[in-house]
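The complex is shown incomplete by one protein chain, all other protein chains being positioned as in the whole.
First chain written, first letter: the chains are A, B and C, and each begins at residue 1.
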Amino acid sequence: MAAPDTSTADLPDEEIERVPGEGDMWFFVLFESLVFTAYFCVYLYFRTQDERAFLEAQSALNLPLGIVDTIVLLTSSWAIARCVQEARAGRYPAARRLALATIGLGAAFFALKLVEWVNLIRGGHTFTSSDFMQHFFFLTGMHAIHLLIGFVALGILVHQLSDPQRRSQETIETCSTYWHTVDLYWVLIFAVLYIVR
Amino acid sequence: METSSKLRLLAAWLVLVAITVIYLWIDRSADDGGTLAASTIVTISAIFLALAKVRIVMREFMDVRHAPPPLRRLTDLLIAVIGVSLLTSYLIGRVVA
Amino acid sequence: MSIVSNLRANLRTDPKRELWFTWYSTVAFYSLYSVVFFVITRTQPPGKPWLDPEQTVEWFADRHGGLLFGFGLIFVLGGWSATAIALIAYSIRRMSVSRAFAYSYLVLYLIAAVPGFLLICIAMTAGALRPDRNPEMQRWLYDLGFLSFSGTMGVFLVGSLIWMAAILLDKNRVFPRWFGYLNLCNALTEVVIAPSWIFQRGVLAWDGVIAWWIDVAVFGMYTGVFIYLLRDVIIRDDLGTGPLPERPPGRPRRLHPLAKVLR
Partner (left out) sequence: MSSYLVPDTVDDPRAGQSSGERVIFWTLPAVAVIWIAAFLLFPGFVPPMSPRASAAEVADFYSENLSRVRYSMILFNWFCVALIPILMLIVERMRGMAHRTPVMRYCVIGVAGAAPIAFLTSTVFWLIAAFRPDRSPDLTLLCNDLAWITFTCGVPFLVALCLFLALAIAYDDQDQPVFPRWVARFNVLIAIVLVPAGFAGLAVSGPFAWDGLVSFWLRNIAIALWIVVMAAALRQAMARDRDHDPTEIGAAP
């Protein structure tokens, strides 16, 4: 790693050290992760104070649906990582198809989330029904807002890929970094809401 | 080389899905005859598995693997901070309760 | 140069004196605001939302003089909040984006002054003025004060997003892009505070760990950062158009200790 910058020109593409996307987006990723961590800490602490009630309310969740949902979002994350690879190789039509696939998978995740919410609310589990559900709807709701903002990022990405004049690898990677962040938050939320006992 | 990075991405995805399915198994085995019980082991392993997933997503999908060392260290530090914070608040809660 | 002579030069002879005036006023206003809310009136951290009417009567009695004097200060000096907003609106105008962004920010945040701080001042003054008022009504004033103060959301939400969009679209490099993203974090605190209209207790109530403590931490960092960055903008500003120059060389920025460790 001590090698000066000039020597990296000889290395194969895979070995060059570079920040994926703009560094500023990484600031957002780190900052917002800490904010989410704070929410999780509050939830875990209050959960231990009344474990019985939390466990009972938690049992209303549909774990298989949550797992399917998680896999859908992980796949969308994979698709956008592939999209970045294709864009880097200059295969823009393929990259664009993968970006559209990401949007589709993101929309599928959101649709499953809506189904889950509606089922819970029909079953009498609402934002105000219990402490667990309060945390559940808050965390999944905050995540959904980040997901919806992610569609803006994906829209910018598709827009860039569609027009040869606009294509900027940095912007493409920045948008993809944001989308992965949405995935990361879900990975953590899923573990603390569905699995933790 | 390009196919290798493609395969690597696919492998990362497979590992992530596998960990997600392990959750299902953990959850089933914790259902002790249908009664609901708190479990420190389940909680701690759920958190660790989630952190492992976060690290895989960052390293492989977000390409931190190829990032300069400061960013690599910063992301690892972030994962450590998340892990320590979650476990601490959970364990303090258990002690207080 | 000492701080005082520096200040004097900034406000008297510096070509950017109007900008410096608004910047120093911003610092002074936010300091005064913190002192009034945290120390003099003790209305931050906020009172408990679950108090019964008699307890709110006690709450008012406890803070009687502090409320009347502290909010008197805000009644007199609250208009200074306009300086921060004017400076930020100017910073947006200095960008390459349409002036519509600057004017939107100006109008949004100025509207915010009325529900954002005038209502809590009026409600708390009315409550402190007559300690013998019917307890139910005292609690109504208490609710009006805290809910209007915490729950004034839309103007700050849309205002932060406007500032964010302007920064991310700007080609004059007035603000670093990471600060654009930080505006999004601040906008999201206005989403997090929304449940305070629903819950009377718990982590999402107006005094809750999430809705108050975490939100205030984010907002506090955001405010500190933008005050620092606005100073940077004034120093770099050439009062012209086009890209903002970088800071003059010769004053290398010291590396943060954390950044050194990571290097």
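Definition applied: contacts are C-beta pairs under 8 Å (C-beta built on N, C-alpha and C of every residue); 3 or more make two chains touch, one makes a residue touch a chain.
Since the structure is predicted, the reported quantities are computational estimates derived from the model, not experimental observations.
J.: As a test of the contact rule: which chains in view would the missing one touch?
T.: Checking the complete complex, the chain left out touches C.
J.: Given the contact definition stated above, which residue among C:19, C:97 or C:244 touches the chain not shown here?
T.: For the chain that is not drawn, the touching residue is C:19.
J.: For the full complex, which residue in C:128, C:155, C:174 or C:203 touches the chain that was left out?
T.: C:128
J.: Touch as defined at the start, partner being the missing chain; which of C:27, C:77 or C:191 qualifies?
T.: Of the listed residues, the one touching the omitted chain is C:77.
J.: In the complete complex, which positions of subunit C touch the hidden chain?
T.: Interface with the chain not displayed, on the subunit C side: 15-19, 21-22, 65, 68-69, 71-80, 82-83, 85-87, 89-90, 93, 106, 110, 113-114, 118, 121-123, 125-126, 128-130, 133-134, 137, 140-141, 239.
In this text, only the chains that are shown with their structure count from here on.
J.: Which integer distance in Å separates the CA centroid of subunit B from that of subunit C?
T.: Computed value for the inter-centroid distance: 37 Å.
J.: Rounded to a whole Å, what is the gap between the Cα centroids of subunit A and subunit B?
T.: Subunit A and subunit B have C-alpha centres separated by 14 Å.
J.: Give me the residues of subunit C that touch two or more other chains.
T.: Not one residue in subunit C touches at least two other chains.
J.: Find every residue in subunit A that makes contact with two or more other chains and list them.
T.: 38, 42, 46
J.: Where on subunit C is subunit A touching in the complex?
T.: Result: residues 176-178, 180-182, 184-185, 188, 191-192, 195, 198-199, 202-204, 209-210, 214, 217-218 of subunit C touch subunit A.
J.: Spell out the part of subunit A that touches subunit C in their complex, as residue ranges.
T.: The touching residues are 22-25, 27-28, 31-32, 35, 38-39, 42, 46, 127-128, 131, 134-135, 138, 142, 145, 149.
J.: Quick check on the complex: what are the subunit A residues that touch subunit B?
T.: Those residues of subunit A that touch subunit B are 1, 12-20, 26, 30, 33-34, 37-38, 40-42, 44-49, 51-52, 55-56, 59, 63-64, 67, 70-71, 74-75, 77-78, 80-82, 84-85, 89, 173, 176-177, 180, 183-184, 187-188, 190-192, 194-197.
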